Structures are given as structure tokens and as C-alpha cells.
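Here's the structure we're looking at; comments come further down.
A single protein chain has been removed from this complex, and every other one stays in its place.
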Amino acid sequence: MRKNVPTTILVLQNDGSFLRDVPFSGLAPFVGDPGARVWIDLLEPEMADYDALQEVFHFHPLAIEDCHSNIQRPKIDDYGSYVFMTFHGLNLAEGKDPLEMVELDLFLSTNYLVTVRYDRLYSIREVQERVQKNPEILHRGPDVVLHAVIDRMVDYYFDLLQRLDEEMDGVEERLFAGATRSVLQEILDFKRRVMALRRVAGPQREIMNQIARGDCRMIQEGTRYYYRDVHDHLLRIADSLDAYRDMIGTAMDTYMTLLSNRTNDIMKVLSIIATIMLPLSLITGFFGMNFQKFPGLDNPYGIWAVVGAMLVVAGIMLAYFRRKGWL
Amino acid sequence: MRKNVPTTILVLQNDGSFLRDVPFSGLAPFVGDPGARVWIDLLEPEMADYDALQEVFHFHPLAIEDCHSNIQRPKIDDYGSYVFMTFHGLNLAEGKDPLEMVELDLFLSTNYLVTVRYDRLYSIREVQERVQKNPEILHRGPDVVLHAVIDRMVDYYFDLLQRLDEEMDGVEERLFAGATRSVLQEILDFKRRVMALRRVAGPQREIMNQIARGDCRMIQEGTRYYYRDVHDHLLRIADSLDAYRDMIGTAMDTYMTLLSNRTNDIMKVLSIIATIMLPLSLITGFFGMNFQKFPGLDNPYGIWAVVGAMLVVAGIMLAYFRRKGWL
Amino acid sequence: MRKNVPTTILVLQNDGSFLRDVPFSGLAPFVGDPGARVWIDLLEPEMADYDALQEVFHFHPLAIEDCHSNIQRPKIDDYGSYVFMTFHGLNLAEGKDPLEMVELDLFLSTNYLVTVRYDRLYSIREVQERVQKNPEILHRGPDVVLHAVIDRMVDYYFDLLQRLDEEMDGVEERLFAGATRSVLQEILDFKRRVMALRRVAGPQREIMNQIARGDCRMIQEGTRYYYRDVHDHLLRIADSLDAYRDMIGTAMDTYMTLLSNRTNDIMKVLSIIATIMLPLSLITGFFGMNFQKFPGLDNPYGIWAVVGAMLVVAGIMLAYFRRKGWL
Amino acid sequence: MRKNVPTTILVLQNDGSFLRDVPFSGLAPFVGDPGARVWIDLLEPEMADYDALQEVFHFHPLAIEDCHSNIQRPKIDDYGSYVFMTFHGLNLAEGKDPLEMVELDLFLSTNYLVTVRYDRLYSIREVQERVQKNPEILHRGPDVVLHAVIDRMVDYYFDLLQRLDEEMDGVEERLFAGATRSVLQEILDFKRRVMALRRVAGPQREIMNQIARGDCRMIQEGTRYYYRDVHDHLLRIADSLDAYRDMIGTAMDTYMTLLSNRTNDIMKVLSIIATIMLPLSLITGFFGMNFQKFPGLDNPYGIWAVVGAMLVVAGIMLAYFRRKGWL
Partner (left out) sequence: MRKNVPTTILVLQNDGSFLRDVPFSGLAPFVGDPGARVWIDLLEPEMADYDALQEVFHFHPLAIEDCHSNIQRPKIDDYGSYVFMTFHGLNLAEGKDPLEMVELDLFLSTNYLVTVRYDRLYSIREVQERVQKNPEILHRGPDVVLHAVIDRMVDYYFDLLQRLDEEMDGVEERLFAGATRSVLQEILDFKRRVMALRRVAGPQREIMNQIARGDCRMIQEGTRYYYRDVHDHLLRIADSLDAYRDMIGTAMDTYMTLLSNRTNDIMKVLSIIATIMLPLSLITGFFGMNFQKFPGLDNPYGIWAVVGAMLVVAGIMLAYFRRKGWL
């Protein structure tokens, strides 16, 4: 029945013996034994895999449907004997859009954890390796394993914040260097990404809060401290994202202000040039008129008088601008 | 007493036999039998239909009045032995305003469901067909039938979001292509529609939340999971609408900014042209004056000296602009 | 003791007999009889009326003081054996400011209702007429009478919303026709009125909510459905007012944007004209210089060469503007 | 021990006899007698006064420290056998900044009230005079006296609102008369004052709400109605301040809009003049060129043809502007 999909099944028996890649058909006894621990990780499962899963666990059809579809919003649903959760992780692989989120759906009970995803998640792989080296972690409970996974996922958020921080600094620098249209586009891009992250981080934090408060029976008393710690991390991330949003708002305002500043500068130059040149042009135009009788035109020093008058006019204008503070 | 209105009455008797188009006058025994299931759907009912309805069900006059009038706001009112709800659906038929909402008023009790509407609703028709093919659905309870209807209605919202998404992309593209007045009108239109949708989606979500929490006695324990699922869908829709609102706000800001950018560009061109041309014109005007004694005018190379001076002035101006970063 | 003020006193005795205009001095027995029903309506009462009132009812001095003064904010105060409320109604008489609100102060107990106001209120008069035609309404309780009054008052709000709706449409139309200063003033006026209505509607809704929830012992269980209905109406009014506020905000933004748009258009025309004319003027100025030796001036085709050059310059400029998208 | 500071001590003995200016050293018996009533008012107390106070009342050092310092934020602290409160009053004396607030610190217990302040407060003086005329007020309890004081303080707020109202009207009028820089400064000043008032009124209202709800054991059941009344007044003040804030926001927007309007007008005039004059100047420049062979210059009607052409050009321009709606 099992195809060649990358499903990882880790089982820790009641007597402490550790099994890998148990077939689905052999899982039932372990799942029924409260002393055993089972972690099943499905990567890109197909319908046949879900059917096999259902034979063992009898999950609610709504939860299975949520695994299929891309549901975009973190949530926690209590189905009595197990809870269904959805989280979103980042991979931050080189050469990928750092904001491409991977949805992780999971079923958590007191003795098993089923994780389902449709893309690579480093955090899952890292914890799998840790568990295989030290099955003791699995023995401490599926909630401990889940914490390890989520903790790693949240760590990747901090890496992303680090990157965003550097980017924001760059944007602000470029902004003061010149309020160009490409900077505007950069700011808007930045905003879109921060908004997307906020939309995921908010509900995620809310879920962690519920768990930390002890609303979820699947999490042991002693493990809740660790979930509270994750909640604190998510609070800090939310703080940072709020700070970014404020900064972006300020950056947009600054952009507009700098633009107005520049329009103002341009207007000033135009005004100064025009205000000096137009009167002088009027003077030259005046003496360019072809009246036959034009007093002064025959005066040998007339041209010098005009030059003098022009200098005086220009001087008055400059003095006016200096008084206005435009020079 | 019954006129030829498109009223559909589906009854599932206690013994599992399924009846269609039972007359109003024969409904009372089924309504009184807790084992029977009744679904009455009224399309564009008139006063006579309401009177017939009242004879069987004795609904509160306020609820009947709410059916008549267009109440625009989703709500849930508990009248003891039944609840009255109002929802809004979309039809998304081709060639219609995709946001034209159809109000669905309904009465839900433990063994009957009465739906009232004044326009076509695909979701109702689809579920009616499903029930007629498989009366088992009706047997599971009127709350299950209602979930099926609402679930379809919410699915249509997602279709609308899909359309809005594409439209938003188009608007943003056209915006960066040119901040014209028609783009502004498009943004404002878009905003109006998102706002209208938000106003309906918010209370609808609130009602689903109440049902999912178990505040409504007419919904069976097992069916509540399904209503929680609808609530999750409405949460995602609300998230999307919030995201759209943010995007629209950003689009308006971007519009203003691009407009300022363009005014700035225009000013720059005007300033550069005027700042170069005005001094040169002054020079030509100067030598156009008709003084009889004008040193240099009789110099055979005077004209070349002036041309040279003009080039120097223009060069200085251009250098100044380059230093200012305007070129 | 009673003066000729338009006070209306309606009494329904325990035995069902209906009395009109009982003097204050004869009220005490009815008020003391839980089976009787009393509705006193005071229009523009003076101190003597209040004194007469106090002799019968012994209301708290603070509540009486609230009747005197114009308190502007809806409220509900529980004084143990009676509650004091303040509402605001509209009259919408022709030729009056439709937003001029009339304050209605009232005392409600289990068997009497005292309404006090300083201006006409159609809703009061309508209900008075209804009660006189059918004293049965009064028999059902003073809370039922009060609901009738408030229900009518809220209906008038809807009439006002209708008017505002039409006005808003007109404003938006005129706005797109031209962003003139009078449209701005219209928008600001509209805003002021919506804000004033919001300030009254908000607390009013809150009070209805308290009553609908059953916080007020003077309202019978069965009547609460009707108050919940009024609460729903006020919720819809609040939704509409929020929608108007959003629209006004958008209208202000649109105004600014259209204004910027027009400044931009004007700048464009100015720039195009100046950018074409200034270089051409420079050319004509150049050949207007009076140098004695000026190559080309004696060329018989010189003038045509200059005309050609001017056409070329103008053509280049026009091509530049077309490329910039300004034409 | 007592210095010549303006401390007023009013004592109403258990047997109804009224004493003034009892020395601190003789207060202890009255304070210890639950039937006696004591009101001590300290104006600008020094350390020695506090020491004398402490000998009798043993207040908490933190509360005494709060009396010394200017704490700016209304608050209520419960210290078990007494409560410590801080309020802020206005004096509105002629020729003073109407917003200069006077902090009133006070200790309230079941049989004594201690008020401390560092400036004149009319409300305190008025109530002192009333108590001395009618010691009965003091007999009804220190909470009744306190209500009288606070009620007067809140009344002064209404006087201030009255003034602000007139001022706001003036500002709006001057704004529409001309968006000058001094109007901007006025608006900003107005905003600062409303913000300062808001910051005090908010917590004050919150405290009154606590008292009205019955959270403070020092306030008798029957007096709470009066505090609820003060709470209502503060709610109305908060409403008014919110309304002012909205108005100021609108005024700022209007200022910007009117300014843009004027820039737009100026641009329009400039554009019209330049767009008409520049082409005409080009024409005159054209015929001012000194080509020897210039067709038309020797035509005796040439000058009239040019004048005609100029009129035609100007006419076309004016028609264009009229079509654009600029004239």
C-alpha cells in the first residue's frame, strides 16, 4: 500500500526500543499503547497516504481537508482526543524568496505527533536528526518534540528579522540620499512583506498564548514553560514588526516631505532666475524699440547707463531674496 | 390557499420516507414530530405565504417583519424554541454586479429549517438538489443542511476574493504605469466594494463564532465542528479584506506620491529650460538695443564673441544642474 | 394648581376604565396601585410642574435636574424603584435643520411612564394618539408604550439616513465634476453632521443593548425582544454612520488628489508652452541683435532657414513631450 | 507648633456643635470619634505641617510624598482605613492662562476629609463658605463635602469648554477668511490645550466611574448617585474634547487644502499669463529679426496683419482655457 513518498515514521516502544520506518499497517498497536511514542512526518502526501493515515487514526474529515488545502492562517482546533494545528515556517534557503512560507499541519495527541507539509522545512529535518541520535527526546513526549520543531521555526523568523533590519537600514540610507521612484517601490515592497509576516505572526502568537496558559490538554504541565518561552519570542517578533510598520509609515512621510522639499528647491531656483532675468529683459526690450525719436539712444554713455541700471535692478532683487532667506 | 410561488417543501418522515411539495396545510403533524425533518424554502413570499407559515409555526412578529424588510446586517436572534438568522450570499452570475448580495433569512429549530429569500441563491439550489438525491442529509438534522448552505455561500466569497485579487493586481500595475484620474476612480471603486464586503463579513463571522462556541442550542454538538470550520473560513476572508484595505490605503498614498513625483519632474524640466533660456535671451536682447554708440557692435568678431558667451553661460547652467542632480 | 401647559396625562385603571387629563392632585392612588397604568407627558414644564410631579413621585433631585438641563448625552440611571433615561429624537419637519435633536427625558417604572421634553416630538404624539384609540397598549405595560415611542424615534433616524444618503451622492457627483472650494465646505458640513449623529447614536445603542440583555428590571421579559429589535436598528444606523465617515474621509482624500491632479495639469500646460516658446524666442532674439557684421543676415534665404530651424526645435520639443507622456 | 499658614480646620462634633480652627494638637479626639466630622484644608503646607498631620492621622509616607510633588495624573489609592485621591481643578481667573491646573490632593475616610493644594481653588473656598453657613452638610459626611468640591471643579471645566467653543468658532472663521500662518499657529495652540485637558479628564473620569460603581468603601451608598452624576458630566466633557480633537484634525486638513487651493489659483494665473504672452512675444521677436530680406516687412499692412494674428492667437488661448475650466 505504501508508495515511495518521503514519509518518516519514528516509533519509540514502551520498552525503550526505537524503530524506524514502521509501515502504516503496523502502527495501530503503538498508537493504542499509551506508553509508546510515535512521530509520523508526511512530505507531500497523496490521497492514498491520507487513507492509510485514516485507517490508523480516524482523524476528523475537516482536519484532513485542512491538510490538503493551503489554509494560510495559523489555527488550533481541539477534536477531543487530539488537537489539529497549523503553523507557518520559513526556510530562508539561499536564492529563494525569504518570505515564502511553508505550511505545517499537525495532529498532536498524548502519545503521537503527525506532521504534514508540502515543502521542505529545515526545522523538521533538524529535529528528526536529533531524535534519531537521541530517542530520549521522543520519550519525553510528542509535545516536547513539537516544541523543538516550533522553536526552530521561530528561530528562523529571527534570522528573517535580522535580514529585514539590514534592508530597512539600506532603504533609509538610500531615501536620504535621494527620494527617487525606485526607493518608493522598495519601501512599498518592504511594507508588503512586513504586512504578510504580521498576518501570520499574530495568530501564531495567539495559539502559543493559549498553549502557555494551559488551554491545551495535550501539552504536559512541565513542557508549558517551553511554550511560554516560544510565546515570548513571538511577542518580541510582533514588537519588531510593529516597529517596522511605524518605520515604514515614517519612511513614506519622509519620502513625501523630501519630495516637497525638492519641489520647493526647484521652485526657488526658477523664481530667482526668472525674477532677475525678466526685469532685465524688459529693460533691453525697452531700448530695442524702433521709435525714431527715442531720448537717450543717441547719448554716447546711454549704453553704460543701461548696464548700470541693470546691475542695480539685479542687486535689488538679490538683496530681496537674501532677506527672504532664499539664497 | 397556496399560490403558484416557487416554494420548495421537503419533508423526511420519522420512518425515513421522503416527501416533496407537501401543502402548508399538511405540515403541522411533521413539525410537531421531533423525529421528522422539514425544510421549507420560500422564494419571494407574499403576505399570504407568511400567513400560511404563521399558522403552522407561530413565529414572532418581529422575525416575520425582518423577513419582509431588507435588513442589511447579519444577525442571530434566539426566540426560545427556534432561532432566527440573517445571512448574505453572493451569486457571482456572469454579467451581474459581483457584489450584489442576496439576503437569506432563516428559522432554525431542532427538526425544521425555514429559509426565506427574495432572489436566486445558487447555494440553496445546490443543497436542495443534494438533499433530493440523498435525503439522508436531511435526516442528520436541519443544522447539517444549514451548514451545507452556509458553507456554499462562504465558498462563493472565496470566488469573489479571487476576482478581487486579480483586479487589485491590475489596478496596481496600471497605477505604476501612470497615475491617471481613471486609476484613481478605479481605486475608489475598489475601496467601496471592499468596505461593503467587510461590513457584511464582520457580523457574519461573529455569528459563526457564537455558534462554534456552542451558544446556539439548535446546533448539535457534532455539527459544531463544521460551523467552526466555516468560522475559520470567514476569519481568512476577514484577513484578506483587511489586507485589501491596507493595500488600497497604500495605493492611494502611492498615487499621491507618484503625482507629486510627476509634478516634480515637470517643474524640473520647466526650470532647466527657463533657467538656461532666460539669461541667453537677456544677452540677445542686450545687443538688440538701438543705442547709436554701442561698443562692440561694429566689431566684426562681436557676433562670435556673443555666441561664445552664450555657450559659456549655458555650460555653467548645465554644470550647476548636474551638480544639483537634476540631470 | 395646574396651569395651562400642554401636559397629557393618560391613566388606565385596574378595572380597565381609561381616564384622560387626571389632575396631578388625583394621581397618587393610581401610581400606588400596581394594577393601574399611568403615562404622563410634560411639554416644556416649569418649576411648578416639577413640584407637582415631585409630590406624587418623589423622584431623585439629580434626575429632576437632568430634566431641566440640556444634557446632550443619552444615558440610563437606575434609581431603584424607577429608572431615568435620556434619548434624543429628530423631527425632520420641513424647513428645519434636520439634525436639530430634541431631548426626551423619561422616568420608567413598572406601572407608570413620565416623559419630559422641551420641543415637539412627532413620535410621542403618534403613540399618544394610538394609546387613546386603543388603551390596551397601555395595559400591556409602560415599557411597551416606551418601546413604541423609541421605535418611532429610531424610524426617524432612518429617514434622516435616507436624506444623508442622497446628499452624499450629490456631494460625490459635484466633487468629481470639479474640486471647488464650495464642495470642500459641503464635505466639511456633512462631516460635522455625521459626527454629531454618531455622538448621540453610540450611547443610545449602548443603552438599548443593556435593556435587551435584561439589565433593566423595569422592562418585562416579553418586551425585551422588541428592545433587542430597536438595538438591531441602532446597530445598522451605527454601521451606516461608520460607512459615511469612511466615505467622507475618502472624499477629502479625493478632493486633495483631484486638486493635485489639476495643479499637475496646469503645470504641464505651462511647461509645454514655456519649453517650446522660450527657445524659439531665443532664436528670434539672436537675429535681432544689431551687430554690423552678422553672417547670414544678408542671405536672402536666411529668414527661411530660421523659420525652418524654429520648426525643427518645436518638433523636437513636441517629440520629447510625447515620449514623456505629457501630450 | 502651628505657623501662620492658611490652614482651615472645620470640626462638627458628635453633639452637633461646630468648631473652627481647632489646633492640630487638639484634633485626635475628633478623628477617633466616628460620630464627629473633620475637614482640614491645607494651602501650601510646609514640612512642619505635614509632620503635625502625621502625628494625628499616620498617613502612608507614599501618599504624603504624592502631596509634596506635582503628580500631574489623577489617581485613587486605597490605603485601607482611608483613600488618597488626586484631582485637578481650573480657576479661570481673569488674566490667567485658563488651562493652568491646580492639583488637589486629598485623604478621605468615613469621618474626615483632608484636602491639600498649592494654589487657590475657588471650588474649595465656595464649599468652605457653604459649610460654615450650614454645618449640616458636614454632618451628612465627608464624602458629601467632597462631592460638593468636585462638582464645582467639574463645573469650571464646563466654563472652560464654553470658552474653547467660542475660540474654535473664531479659529474656523479666520481659517476660511485666509489660510495664513498665524491661523496655523492658533490651531496648533488650540490642539495643545485640548490634548492637555484630555490627558487630565480621562483618568478623572475613570476614578469617578470606580466610585460610582461602588468600588470605594468611603463613599456612602446614597452619595454614590451624586458621584455617578459627576461621572456623567465628565463623560460629556470627554465627548466634547473628542469632538474638538476631530474638529482640529479637520481644521488642519482644511488648512492644507485651502493652501493647495491657493497654490492652484496662483499657478493658474501664472499659466494663463505666460501661455498667452509667450507666443505673442515670439511673434514680435520674429519680426524684430534683422534679416535684410524679410518678406512682409515692407508691406504697408504687415503691421496690421501681425496685430490681427496676435489677437487670433490670444483668442485661441483664451478659448482653450475656457474649455479647460480655468477661467
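All chains are identified by letter, namely A, B, C and D, in their written order; residue positions are counted from 1 within each chain.
The definition used in the following text is that a contact is a pair of C-beta atoms (placed from the backbone, for glycine too) under 8 Å apart; a residue touches a chain by one contact, two chains touch by 3 or more.
All values reported here derive from a predicted model rather than from experimental measurement.
Chemist: Just name the one of D:Thr8, D:Thr110, D:Gln210 or D:Thr284 that touches the chain not displayed here.
Modeler: Answering carefully, the residue with contact to the hidden chain is D:Thr284.
Chemist: Touching the missing chain, which residues of chain D?
Modeler: 60, 62, 71-73, 75, 77, 79, 178, 181, 184-185, 188, 191, 195, 199, 252, 255-256, 259-260, 262-263, 265-267, 269-270, 273-274, 277-278, 280-281, 284-285, 287-290, 294, 297-300, 302-303, 306
Chemist: Of the residues in chain A, which ones touch the absent chain?
Modeler: Within chain A, the residues touching the omitted chain are 176, 225-226, 228-229, 232, 235-236, 239, 243, 246, 250, 253-254, 256-258, 260-261, 263-264, 267-268, 270-271, 274-275, 278-279, 281-282, 285-286, 288-295, 324-326.
Keep in mind that, in the parts below, only the chains that are shown with their structure count from here on.
Chemist: Distance from the CA centroid of chain C to that of chain D, rounded to the nearest Å?
Modeler: Result: the chain centres lie 26 Å from each other.
Chemist: Please set out, as single numbers or ranges, the residues of chain A touching at least two other chains.
Modeler: Residue numbers touching two or more other chains: 288.
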